[in-house]
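One structure, as structure tokens, below. Some questions next.
Each chain you see keeps its place in the complex, though not every chain is here.
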Amino acid sequence: MEHEFVVDNKLLKIFLEKKGEQYVVGVDDDQYTADIKNLSPHIVSLKIEDKVYRVFIARSDDGFFVQCRGDQYFIKDSDQDESEVQGGEERSREDMLKIKSTMPGKVIKIEVSEKQEVRVGQTLAIVEAMKMENEIKSSLQGVVKKIFASEGDLVDSDNPIMELEEKKC
Amino acid sequence: MFEKILIANRGEIAVRIIRACQEMGISTVAVYSEADRKSLHVQFADEAVCIGPAQAVDSYLDIDNIIHAAKEKKAQAIHPGYGFLAENPSFSLRCEKEGIVFIGPNSRAMDLVGDKVRSRQTVEKAGVPIIPGMKCVLKNISEYEKEADKIGYPLMIKASAGGGGKGMRIVHSHERLKAGLEAGMREAKSAFGDESVYLEKCIQEPRHVEFQILADNYGNIVHLFERECSIQRRHQKIIEESPSQALDEGLRDQMGEVAKRVIQVTGYNNAGTVEFLLDKDRNFYFLEVNARLQVEHPVTELVTGLDIVQHQILIAAGKKLKIKQSSLHQKGHSIECRIYAEDPENNFLPSSGKILFINEPAGPGIRLDSGIYSGCEVPIYYDPILSKLVVWAENREMACQRMVQALEHYVILGVKTSISFLKEVISSPMFRRGDTTTDFIEKQFKDGFALRKDDKKREICLLAAAFLGQNRTYDSGIGKKEHGERSPWQTLGKWRLGRSEESGT
């Protein structure tokens, strides 16, 4: 069957089919045979033409953390991310309006209030994680539409702290 | 000897101290915040007491709570580790008052070395070199010019109220001093509301070289040679080694003797570290005394063969130091890498969350002091150090190769870590040459850090993901025997096993 993944924002396809003890693999126009074994819950052994690779893998909510010989990837399930991959520019503008912390942490300070106008680079909030403060800045000009978090709240990097409204000038 | 010790810390250093106690037959009490019930240090101890909420100020920094736990559990001594209360004189004073032995320096010495100005005055009087310069603010440009000629160029202008590099600038010649002073004052004014600036000699291509000290309660002092800790990012050490490539026997002996003098004149006891800056012309300047067990103590342990934590405990228990300076030798080479939960590709921002899987490097010459396990949470409240990977080898070249291999075999899935970045640093020709100065990271990674990745490995990773994804959804294509073999493992994460009834053998 064919698998679609997203790595570094690129959509990649892998074809994989069991054939006896081996697997037939298709990557791009290349096709070859691989000997793939599950060693333990998080370890897979691949052997391709006598070359052996031990791969460490863990599933998260929307993909896999995978490491092979020192290189680590986050491989996203493609279904969860098609929109992001296809409509790149559009999407990211929308993202910029949703102000999220780059890391999970505690809100130390909210520097703006609702309905306030903000300029590019203005500090909106300060989030602290692991003894380090991180200023969250606006990457566009706009107006604060709604603030979701208060000072002292714990926030993650998925849910917005506040939302902006674009203001063309 | 103590029968029970309370460890007022968390993470890898708490685990490391508990291990030392266990080997000495001493019972251990861990303390933990509400965020740390499942942390590794709690699991290693004999007993554990919750000392408050997640915020460090309400738990690991709460002196009352910790003293209360120690008294309740009848601990005779407290080891503070590093960070938190380790260098807090009120804590060590409180321990003294409560009749609990504080495993660290006496509170008077801690007080003294904790005060940069007083400690520099003290050691300067004893003939220890400090960075030439003056903390006092002068009246006019001509006074500054006179002073500047005494110090020599290049020199630094620093804001008296300053910190973090703001208002700081380098001046290379007499001609440029005036303009520099004026600009520095303006900057200082705008940053701190205070325009006072002072001059300090500019140490060029400095290396951070520090000496580990053991001093008992009877005036016996030995140094355990140097560590070089020049590889820093944001003024935080990330790679340390011993010996330093910059010292020879003569300079090592000289600096070691100066370090011992610092300890002597400050009345310091137990384990401590005397920090120096070393310039490219082999001049060294006292910076400060670190009044605690340091993060990087393992590199010294590996080259000297001494267990510093066990010696700390022995000294605190009133034992005399039996080690003679003449019997100490540095053997081979040791390097430590601090493994942080942080994203090197995104400005080293801390990363937190659940660690889904760990595979640890092992084998000859590898020591891993770790505070994490597969399945643990990395809380957002504390310093993001996860573990310390330390190697030892016959020489520096072999130690570097060993470290590169060990980093490559160290797998942490679920949170971002500095592992790949550290591998890049150790592999760099500049590090291999021993060309290590405190601006190393700035110079080498001025355009940030992006991992060089291998297409073949990415393909292999994709294959592994496809394999696991496929075997989750399409069980039918797999032979029964193989299915049975694999089944216990296929129920992890978001997965479910299709036919568990068949799979038990």
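By written order: A and B. Residues from 1 in each chain.
Keep in mind that, in the parts below, contacts are C-beta pairs under 8 Å (C-beta built on N, C-alpha and C of every residue); 3 or more make two chains touch, one makes a residue touch a chain.
All values reported here derive from a predicted model rather than from experimental measurement.
Counting every chain in the structure file, the complete assembly comes out as A x2, B x2.
As a convention for this text, only the chains that are shown with their structure count from here on.
The mean-CA centres of subunit A and subunit B are about 30 angstrom from one another, to the nearest whole unit. Subunit B contributes residues 341, 346, 349-353, 356-357, 359, 374, 380-384, 407-409, 411, 413-414, 420, 423, 451, 453-454, 457-471, 474, 477-478, 486, 489-490, 492-495 to its touches with subunit A in the complex.
Those residues of subunit A whose C-beta lies close enough to touch subunit B in the complex are 1, 3, 5, 7, 12, 14, 16, 18, 23, 25, 27, 34, 36, 38, 40-44, 46, 53, 55-61, 63-73, 75, 102-106, 129-132, 134, 154.
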